[in-house]
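Inspection log for the structure reproduced underneath, given as structure tokens.
Only one protein chain is missing from this complex, and each of the others stays in its spot.
After this line comes chain A, so read on.
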Amino acid sequence: MPEVLKAPLVVEFPFTRSLGPVQSAFLTGLRERVVLGVRTADGRTLVPPVEYDPVTSEELSELVEVAATGTVTTWAWNHEPRRGQPLDRPFAWVLVRLDGADTGLLHVLDAPGGPDSVHTGMRVRVRWAGERSGAITDIACFEPHDEATAELAGSDGRFEDLVTGIVAPARLDYTYSPGRAQSAYLHALAERRVVGERCPSCRKVYVPPRGACPTCGVATSERVEVGPRGTVTTYCIVNIKAKNLDIEVPYVYAHIALDGADLALHGRIGGIPYDQVRMGLRVEPVWSDGGGHPDHYRPTGEPDADYETYKELL
């Protein structure tokens, strides 16, 4: 079996979210060094605040300030910080019940004394980030604090210039591996060959092969070389230029049934004016350098294929 193909795959996006009124007030408050909770009908104060009571599902809106000091209710020592986490040196994950709150806020504790200096029940306070934008990371971390409850700023939860949204960058790194069937297909492309796989049950040849027959639900394994020539079964004319695509419009995008294959794959048709492409046109691949799929397909000059020969492959 040829070597399994692998390639890095990065999924990265700015996760953009709008905020409801309570979340907006909370995150704006953090920007202003104020911690807000929300009061429930039965008098509990939830920090961080939510817009609906998790017990009664009642809508919540009464904002109350709580102190920037609190008590650790549980903790876990993280000796190896991971990418994106708030501190790049060993720290404790903590749930902190801020003074005046009835619930715990998840954050991190900077504890230079190491795990032996951390315990449930210890007193901590917020360390504010130098630059704050209205995000949970405006709390840089918590730090040990032996003194009494911090004084409140006296905020009523109303601010000028409310934060109405957050952008949370997300990035995940993968190593993509296409599996046995698609690896074999890609290896063959590098040699300018196209291979499909035949279903042992219905005998259809699938290209590109994905290792299974979608009709019979069985593994396909018999490798079959198809093409290189094929027939245009259907097509469309593309009139809008795609970003970062160096192809002049209009151009033709077609379904092409390679000789010996039982379903069509798609590709661009070149070497012929766009308005002369037709169903039944016989084409062959024009390979690009460096392996991979053909750059496009061009007419072979053969007579058009008879409709009867490809009508099942539309």
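Just so it is clear, a contact is a pair of C-beta atoms (placed from the backbone, for glycine too) under 8 Å apart; a residue touches a chain by one contact, two chains touch by 3 or more; residues count from 1.
Everything that follows uses one rule, which is that contacts and distances are computed from a predicted model.
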Out of "NADH-ubiquinone oxidoreductase chain E", "Cytochrome P450", "Decarboxylase" or "Thiolase domain-containing protein", flag the one the UniProt entry gives for the chain missing from this complex.
-> "Thiolase domain-containing protein"
Residue, one of A:Ala129, A:Leu152, A:Ala212 or A:Val286, that touches the chain absent here | A:Ala212
From the listed residues A:Ala41, A:Ala76, A:Ala153 or A:Leu245, report the one that touches the chain absent from this view.
-> A:Ala76
Of A:Pro112, A:Gly179, A:Pro200 or A:Gly271, the residue in touch with the unshown chain = A:Gly179
If the hidden chain were put back, which of A:Ala25, A:Leu63 or A:Val108 would touch it?
-> A:Val108
Where the unshown chain meets chain A, residue by residue | 1, 4, 6, 9, 11, 15, 17, 19, 23, 27, 46-48, 50, 54-55, 73-79, 82-86, 93-95, 97, 103-108, 115, 120, 135-137, 166, 168, 170, 172-183, 210-219
